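Some notes on the structure that comes next.
A single protein chain has been omitted from the complex, and every remaining protein chain is retained in its original position.
Chain nomenclature is as follows: A and B, assigned in order of appearance, with residue numbering initiated at 1 for each chain independently.
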Amino acid sequence: MGQQHDAYFVPAKSYWPFVAAVVMFTTVFGAAHWLNAEPGETGFGKSVLIIGVIGVLGMFFGWFRSVINESLAGNYNSQVDTSFRMGMMWFIFSEVMFFGAFFGALFYIRMFSVPWLGGHGHGVLTHEFLWSDYTAAWGANGGNGPEQAGGAFRTVPAWGLPLLNTVILLTSSVTVTIAHHALRAGHRGKILLFLGLTVLLGATFLYFQAHEYIEAYKELNLTLHSGVYGSTFFMLTGFHGMHVTLGTIMLAVIWLRVLKGHFNKDHHFGFEAVAWYWHFVDVVWLGLFMFVYIL
Amino acid sequence: MSYAATHDQHDDHHGAPKGFFQRWCMSTNHKDIGTLYLIFSLTMLFIGGSFAMLIRAELFKPGMQLMQPYFFNEMTAMHALVMIFGAIMPAFVGLGNWMIPLMVGAPDMALPRMNNLSFWILPFAFLLLLSTLFLPGGGPAGGWTMYPPLSLQSGSLAYAVFAIHLMGISSIMGAINIIATILNMRAPGMDLMKMPVFVWSWLITAFLLIAVMPALAGAVTMLLTDKYFGTNFFNPGGGGDPVLYQHIFWFFGHPEVYIMILPAFGIISEIVPTFARKPIFGYKAMVFAIACIAFLSFIVWAHHMFAVGLPLGAEIFFMYATMLISVPTGVKVFNWVATMWGGSMTFETPMLFAIAFIILFTIGGFSGLMMALVPADFQYHDTYFIVAHFHYVLVTGALFAIIGAAYYWMPKWTGNMYSEFWGKVHFWNSVIWVNVLFFPQHFLGLAGMPRRIPDYNVAFANFNMISSIGGFLFGATQLIFVGVLIHCAFFSKKKATDRVWEGAKGLEWTIPSPAPHHTFEVPPVINDDELAHGHVND
Partner (left out) sequence: MTSGGIRRSFTAAAALALASFGSVALAAPGPWQLNMERGASTWSPVPYHLNNVSLAVCTVIGVLVFGAMFIAMFRFRKSRGAVAEKWSHNTTVEVVWTTIPVLILITLAYLATGGLTTWADTTGSQMTVKVTGYQWKWRYDYVDYMGKSIDKVGFMSKLDTRSDQTRQLGSGMDPFAVKVGDENTYLLDVDKPLVVPVDTKIRFVITSGDVIHSWWVPATGWKIDAIPGIINAAWANFTTPGTYRGQCAELCGQDHAFMPIVVVVKSKADFAKWLAEQETPSAAPAPAPQTAQVAAPVAGKQG
């Protein structure tokens, strides 16, 4: 704890937090107004939302730029570094819990609500009185509930694109680790190469994911409306996709920072934070591949 | 590591920066941000309280007097959301901001800029939430629990959901900051097991926050997609289940209620030893009890759902788990009493509130334990017995602890003593009227009055009128509180000493009153006899 003799860096007053609050508000206000707009009417929501999003991006740019400058100015002693690390780790933990909510929903639906509707265990009467002609099953035959919400559909076969995507993400995890070791060893060329590879792999993953969605909608009639199967499928893969996008962007930024020589072998929190994040995204995917695609 | 760089950053080194916007909107100072949190929380207490006054006014006598039922439901939901997310939680974060760095000898919070963001999100979040009252769709009127399918009928659901997302982000960042501060910013020699119990309680609370806030975010996100994007999470026709929402919500909701009481436990554990002039009894047990409660809070959520038709096994499991929580909580209550035993007590206002807390929170806990017994809960559930329970733990629990903390630390914040006389007037009025307000609600619940109703059978008339009168007077009493605060901050002639309270121990009392804008920029030297809880080696 705080053994250093140089003072802990307490930044001067900054307007970025306040700006951040304003733009976040603008974004969600726009979004809410847009969602609530009557089918016919064209509210100002959409435009406010766009302004907000742009604002958020600008805010991140500005805020992080000042942080990077401070970091380069050498303001951050190892104690500050520890604070950042803790911050990042607990942030990732909160992300885990967020996905936890959706995985929890998936498990509950597959283990309880669908079987019960089909008359198993606790659901005997529910089935007898309300859904007597529904046979519980997951996937294409039953995954969209007794009312066949969203109509008949087919599921995405696990051993096609999803498998490929798994391989891609796993490799990207390896490449980012290699880059990390290279960073510790101080081989800049090697870092740039493998970090670049990681970014590309992330991008390819996203490309395939988009492809898969289009196919799901066009060929398989698997949509967000396809009962709880569609709901869980798209919410889980969708949120994961967003995180991959974010991670890829962050990796790209780090790549640029490496190019600019921002990091050295014992001072590269930014790099590690993003690497952690990437591993987290990777692990989540393994969960998805297991419980959404295979089982 | 150039000192220069560190230094010119500190252009506001001595004393606060000039200029309103600069000082309050651009702050990176834990004391200023703490003050912002506390002021915000007081404002929200009055807004949420005004809603409560409307509720009590409509319930003053049978028959619909003042408002349409729908508006009443809006009041009920908003009252709870404003009080929980606007009054109680920000108050604790504010206290944490102010005191934790002082108590562990840190120069500031670990991530000062994020700290400011955590605060400034809140006013905007509540702007969004409260604005729904004026929108065509109307505000959320499905209770603060927002159960589907009812909540999906609400016109402006999206606003409420996004407001909750913002509050969640704010709480999570606040919690991360507090954890980082406690784990990484302690002065050398301030070992974990020497920290004040208040700091411990916040460390554990912060962990709870990070663990469950995302679950709430997930739950309301599913509401959002079910309403606006045609997903089927809560629609049996599509294979979903409305009860799923309740599981996720209460997985958040129950830890949430402990989030609102653990820091209160911490506060009481600071105040009681000070005015008993005797170290806290069983420091280690106290810390361990808090950890136990936090752990158990993750496996009791379905005690809010005993009447939704859970399988027998689930009912039994959650009943037992819930009952267990009484044990660590009991340990805390007993230890507070044991701290007083053999002490040398005086009864200044903070101590009075602490004592009221111990008695009245325990009463709330008792009713909680009664509700944990499933067959009995079949009768209690969704009646005013519940309303009585949680107001005893929340108002005479959480809120009283916060008020006590305000009296306890105000001299350190402002440098002035508050008026002991008016403090006591405030206390006695609060403690009397709050019981007139909430105790009769036990009887109403037992006699069968459901909650969340704007009108009732005449059999419930007597106790409702008593409760309403208590409510108005308790509300009016809080105006005294504001008076005391303002007087103490701006007009009080009586300067506070650094120590403030004769029996006060801990780092926060070693610095001048009022606390200078920057403290502990050089880590203090820890002297064990100075610590709040003496030597805790035994």
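Assume contacts are C-beta pairs under 8 Å (C-beta built on N, C-alpha and C of every residue); 3 or more make two chains touch, one makes a residue touch a chain.
If you're wondering where the values come from, they're calculated on a predicted model, not measured in any experiment.
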Options B:Arg23, B:Lys424 or B:Arg452, residue touching the unrepresented chain: B:Arg452
Residue in contact with the excluded chain [from B:Phe21, B:Phe229, B:Phe295 or B:Trp341]: B:Trp341
Options B:Ser171, B:Asn184, B:Ser269 or B:Thr383, residue touching the unrepresented chain: B:Thr383
Touching residues on chain A - with respect to the absent chain: 116-117, 125-126, 128-130
Hidden partner chain, residues of chain B it touches: 62-65, 67-70, 73, 141-143, 147, 149-150, 153, 235-237, 241-243, 276-283, 285, 307-309, 312, 315-316, 319-320, 323-324, 326-327, 330-331, 333-335, 337-347, 355, 358-359, 362-363, 366-367, 369-370, 373-376, 378-379, 381-383, 443, 446-463, 503, 533-534, 536, 538
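Simple rule for what comes next: only the chains that are shown with their structure count from here on.
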Intercentroid distance (Cα basis), chain B paired with chain A, Å: 31
List of chain B residues in touch with chain A within their complex: 1-3, 5-6, 9-12, 17, 22-23, 25-28, 106-108, 110-114, 116-117, 120-121, 123-125, 127-128, 135, 137, 155-156, 158-159, 161-163, 165-166, 169, 172, 175-177, 179-180, 183-188, 190, 210-215, 217-219, 222, 224-225, 228-233, 235-241, 243-244, 247-248, 251, 311, 518, 521-523
Residues of chain A touching chain B in the complex: 1-4, 6-18, 20-22, 24-25, 28-29, 31-32, 35-36, 63, 70, 73-75, 77, 79, 82-84, 86-87, 90-91, 93-95, 97-98, 100-102, 104-105, 108-109, 112-114, 116-117, 121-122, 130-131, 142-147, 149-150, 224-225, 227-232, 234-235
